[in-house]
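Here's a structure for you.
With one protein chain held back, the other chains of the complex are shown just where they sit.
As written, the chain order gives the labels A, B and C, with residue 1 at the start of each chain.
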Amino acid sequence: MAHVGQAPAGDQVKRSKGHEGPRNHLITFAISIILTILAFAAVSIPGISKGFVYTLLVLMAIMQVVVQLAFWMHLKDRGHFWPTLAMIFGALCIVYVVASAVFWIWFV
Amino acid sequence: MSHAHAEGHTIDHLERATLEGKNKILGFWIFLGAEMVIFGTLFAAHIGLRGELNGGVSGSEIFSLPIVAIMTALLLTSSMTSVLAIQAMHRHELKGVALWLGITVLLALGFLGLEIYEFVHYVHEYHFNIQQSPFSTTFYVLVGCHGTHVAIGIVWISLLIGQLFKKGLTVVTAPKVYVASLYWHFIDVVWVFIFTVVYLMGKVG
Amino acid sequence: MVKRWMKRLVPLMAMMVLLLTGCNFELAGALAPKGPVAEQQLDLILWSLIVMIFVLLVVFVLFFTAVFRFRRRRGQDNEIPEQIEGNHKLEITWTIIPIFLLFIMAVPTVALTFNLEEEAQAVEGQRVIKVVGKQFWWEFTYPEEGIVTAQEVYIPVGEKVVFELSSADVIHSFWVPQLSGKKDANPGSKNINYLYLQADEPGVYKGKCTELCGQSHALMDFKLIALEKDEYDAWVADMLEAPVVTAETQVGADLFEQKCLVCHAIDPGMGSVGPNLNGFADRLYIGGFIDNTTENLVNWIKNPVEMKPGVTMPPFENELTTDEINEIVKYLQSLQ
Partner (left out) sequence: MAHAHAQAHAHAHAHGHKKRYTGVMDWITTVDHKKIGILYLFAGLLFFAIGGLEALFIRLQLAYPMNDVVSAQRFNELITMHGTTMLFLAALPILYGFFNFIIPLQIGARDVAFPFLNSLGFWTFFFGGVLLNIGFFTGDTLPDSGWTAYAPLATEYSAGRGMDMYSIGLQLSGIGTLLGGLNFVVTIVNMRAPGMTMMRMPLFCWTAFITSILIVFAFSALAVGLLMISFDRLFGGNFFNTAAGGNEILWQHIFWIFGHPEVYILVLPAFGILSEVIPTFSRKRLFGYTSMVFATSIIGFLGFMVWAHHMFTVGMGAVANTMFAVATMLIAVPTGIKIFNWIFTMWKGQIRFTAANLFAIGFIPSFTIGGVTGVMLAMAASDYVFHDTYFVVAHFHYVIVGGTVHGIFAALFYWFPKMFGRTLNETLGKITFWLLLIGFNLTFFIQHWLGVVGMPRRVYTYLDGQPGWNEMNLVSTIGALLMGVSVVILVINIVITLMKPKNATNDPWEDGRTMEWAIPSPPPEYNFKQTPLVRGLDAWWVEKRAGNKEMTPAEPVGPIHMPNGSILPFIMSIGLFIAGIGFMYDTLLMIVGGLGILVICMILRSLIDDPGYHIEPEEIEGKGVKA
């Protein structure tokens, strides 16, 4: 039964040495920490315009999430076609749910 | 039923050694897609209604950023430790897996404790309960939904540690550990948006 | 334009339904428009109907040809028809043509949708009537004239009127089929809607609530009464006059004050929990849907819930004697 419906060929390929080392993950951790500190700092500094802070916060959150999805959750690895699709579709849904809620409640 | 060849080339990916393991991981990804929509919808409600205070308190009045920062640090670190658990699993180090998962659970408990403290504090200090305003309702449902996920994760990972000691690292337990770690990362991902959208933006006003 | 063609289509469709029902028949509702808004909407509907009937014809002709021509016949059991994979030319054809058809329908749709929206924006000096939907009746306020009325809304003929729609409880929807499409009356202060319509002929137009709003959703009717300008002005003046209580109606007036005034105002400009009853004698219907006769009114006061399930007004049959109810009715019928 093991060969029923072989998943995409990526699973069969041996990964290069070093991929599994903790370095990538520690770098991801460092990036996340830095982005988080920046986000908290942006809020604490007075005198920056609200719109700018909002944009900055959202951008940093998206960056952090993308990095975590790609490295910690291995989405960048081969054989993750369907998971990536699921995430993209989910993200799309979120974007339009949030957009419609914001559009409706704030602007109309 | 030929696991013999499956064993050969996925020595470092025990969780994908069987079709069942692959199914479980793919299924869990699809489930995470559904979870994204669930949290996305709650975020939509929160973003839409967070300005509606109904005479109650606002986020900028009550949120305490130091606590949120500590919670963030705890959860982020726990996400990191769950990665280390997976790495230990790929090296077939049972004790390493259990150790890192144990640390993950401890950090998560710290996070959950702080969240409960935070909620109790709000209710006592500001009468900021679920009925106060649309802002409070969306706040508690969104953050509480995330907290519930953390609690479920704690129970789940604790049980997994027990299973690991009982059965060892096998093609049955490995996908479970992998999937649990995916779940845990996802909780961290959601938290990134919660501290950004709910707390930091709430603090800005 | 093709308008005349469309107009011919209506009787054709009417004939079909007539054949199906075999009954007396007349064009009604949105098919008998009495104002520019409804007319534009009907034109759009008929235009789409023509295009769609064309589509239906194409599909049906192909479909029935296929079904009748290619049935399996005797002796074909061992024959295998050619296994056709597809045909790019055909497939492209039936992708492009529908896109074109949609395009010719989308353009007038977009135009009319924007047009209706723009016209409904209340401009300076525009007559605006505030509508509040309540379970299960409608309150109409004329802010400039200072009139509040219920169930029956008067407008002058040939003049654009904007309605400001909101609700006091659940979502209702405001629809006068012969004059315009509908729009929701939402509760809360945030989602207020504007709808505009215009009546070109005087008359009594039926209006309805079209959003499920509770038990008596079906009976949440109202009437829109279009009058010539001078009659309309007379009506306004009439409404503004304070009610006169004579010796004959004094008993009823006192009873009304004790029992009814808690919920029903009779002063021209006042809103109230129940419908404002100013000018009640001129109302055509009780509760928006029953003929305004003495007998019906007595029964209504005795037990309104029986006639209109779920109304907030409590039954008075145990609280008041029949005589007392008759006095109140007499008083109400004096409210010109």
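Quick note on the criterion: a residue touches a chain if its C-beta (ideal position, glycine included) is under 8 Å from a C-beta of that chain, and two chains touch if they have at least 3 such contacts.
If you're wondering where the values come from, they're calculated on a predicted model, not measured in any experiment.
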Where the missing chain makes contact, among the chains that are shown: A, B, C
Residue touching the undisplayed chain, where the options are C:Q126, C:N193 or C:N299: C:N193
Residues from chain B at the interface with the omitted partner, ascending: 1-4, 7, 14, 17-24, 26-27, 30-31, 33-35, 37-38, 41-42, 44-45, 48-49, 52-54, 130-134, 136-138, 141, 155, 159-160, 162-163, 166-167, 170-172, 176
In chain C, positions touching the absent partner: 13, 17, 20-31, 38, 40-42, 44-45, 48-49, 52, 55-56, 59-60, 62-63, 66-67, 70-73, 76, 79-87, 90-91, 94-95, 98-99, 102, 105-106, 109-110, 112-114, 116-118, 135, 169-171, 173, 175, 177, 180-184, 186-193, 206, 208-219, 221, 289, 309-310
Where the unshown chain meets chain A, residue by residue: 1, 3-7, 82, 89-90, 92-93, 96-97, 100-101, 103-105, 108
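Note that in this section only the chains that are shown with their structure count from here on.
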Between chain A and chain B, centroid-to-centroid distance (C-alpha), Å: 15
Centre-to-centre distance between chain C and chain B (centres being mean Cα positions), rounded to whole Å: 51
Residue numbers of chain B (touch at least two other chains): none
Per-residue multi-chain contacts in chain A, two or more chains: 105
Touching residues on chain A, where the partner in the complex is chain B: 1-5, 7, 11-12, 14-15, 20, 22, 25-26, 29, 32-33, 36, 39-40, 42-44, 50, 53-54, 57-58, 60-61, 64-65, 68-69, 72-73, 82-83, 86-87, 89-91, 93-94, 97-98, 100-102, 104-106
Touch list for chain B against partner chain A, complex: 1-3, 5-6, 9-10, 12-13, 16, 18-19, 22, 26, 29-30, 32-37, 39-41, 43-45, 47-49, 65, 69, 72-73, 76-77, 79-80, 83-84, 87, 90-91, 182, 185-186, 188-189, 192-193, 195-197, 200-201, 203-205
